[in-house]
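Below: one structure, written as structure tokens.
All protein chains of the complex are present and in place, except for one that has been dropped.
For subunit A:
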Amino acid sequence: MSVLIFAELDEGALKKSSLEAIYYGSKVAELTGSSATAIVLGEGNADELAKAGRFGATKVLHASDPKLNEGNAMAYASVVAEAAHQEGADIIVLAKSSLGDSMAARLAGKLKAGLAANVIELPDLSNGFRVKRSIFTGKAFAFTALTADTKILAIKKNTLTPEETDAVATVEAFKPTLNEADFAVKVTNVEKATGDILLPEADLVVSAGRGLKGPENWGIVEDLAKALHAATACSKPVSDLDWRPHHEHVGQTGIKISPNLYIACGISGAIQHLAGVNSSKVIVVINKDSDAPFFKSADYGIVGDVFDVLPRLTKAVKEL
């Protein structure tokens, strides 16, 4: 019995969400009296991989075949399944992400594993194996028993706050069998903003809605985000109107985020929007309409014009 954590690399570094997953996995290992092993796929730097130790992994399996550099959900699921067999892992932990979600679904099918997505607490082992997960896009929680022999937990951001130590993990080469069939889907092109803070990974998010009036006005949103080292997000109409790229759209039909701070500028606070952001730790709302519904779900509010308030906030951040 052991815990296997699927950890992702982004531009050569272990993703922040994966470090959270490693920490979470190590806590599950403590609870179950076992050990936590991370698995990393694709080429990567050994020092970077050893960092998994600081978050609680005792070992890192590294499948460094360059064929795995591209995040291919099917091949990844096969490799993780093989690692789980080798390690005798019956609990697999990962952070929710666009790759992780697809990988975990294939893996659940392969291993006939019970998969709980959006897990927000450590499992309760007092009576079987029970997790608390967010459902209805954060509008409710379901306590769910996982009854299969193998369990997969996909955790939401900010589930636990990792405590780092100076432990180092041993990095072990892992040479899985790669099946041609897993490479049936060809990637012909990738377009990804580089250097930007990825929205699902961000601790701080500045988001804006139709109140910004047009895409040409996003400078004031980006300036505040840059000053805060925050990611930018938007409401659905804004991405529908093509003012902003689709991957910035948050809400019930967009990306679900749970950062430490969410600043909503010129967003009315429709229930579908709130659903995607209501698990943020602190919510700030800036809206010129004092009756905007968003104020009811906020921690701090400013009734004011975004064109006046945002530049002043940016200046105040720079003066901190």
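Just so it is clear, a contact is a pair of C-beta atoms (placed from the backbone, for glycine too) under 8 Å apart; a residue touches a chain by one contact, two chains touch by 3 or more; residues count from 1.
The rule is simple: contacts and distances are computed from a predicted model.
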Not-shown chain resolves in UniProt (candidates "Branched-chain amino acid transport system permease protein", "Metallophosphoesterase", "Dehydrogenase" or "Electron transfer flavoprotein subunit beta") to "Electron transfer flavoprotein subunit beta"
Among A:Gly138, A:Pro162, A:Pro176 or A:Gly211, which residue is in touch with the absent chain?
A:Gly138
Would you indicate which residue among A:Ile39, A:Val60, A:Ala73 or A:Cys234 is in contact with the undisplayed chain?
A:Ala73
Footprint left on subunit A by the chain that the document does not show
71, 73-74, 77, 97-99, 101-102, 104-106, 108-110, 112-118, 130, 132, 134-148, 181, 184-193, 196, 198-201, 203-204, 228, 240, 245-247, 252-253, 256, 260-261, 271-272, 275, 278-279, 281-285, 295-305, 308-309, 312-313, 315-317, 320
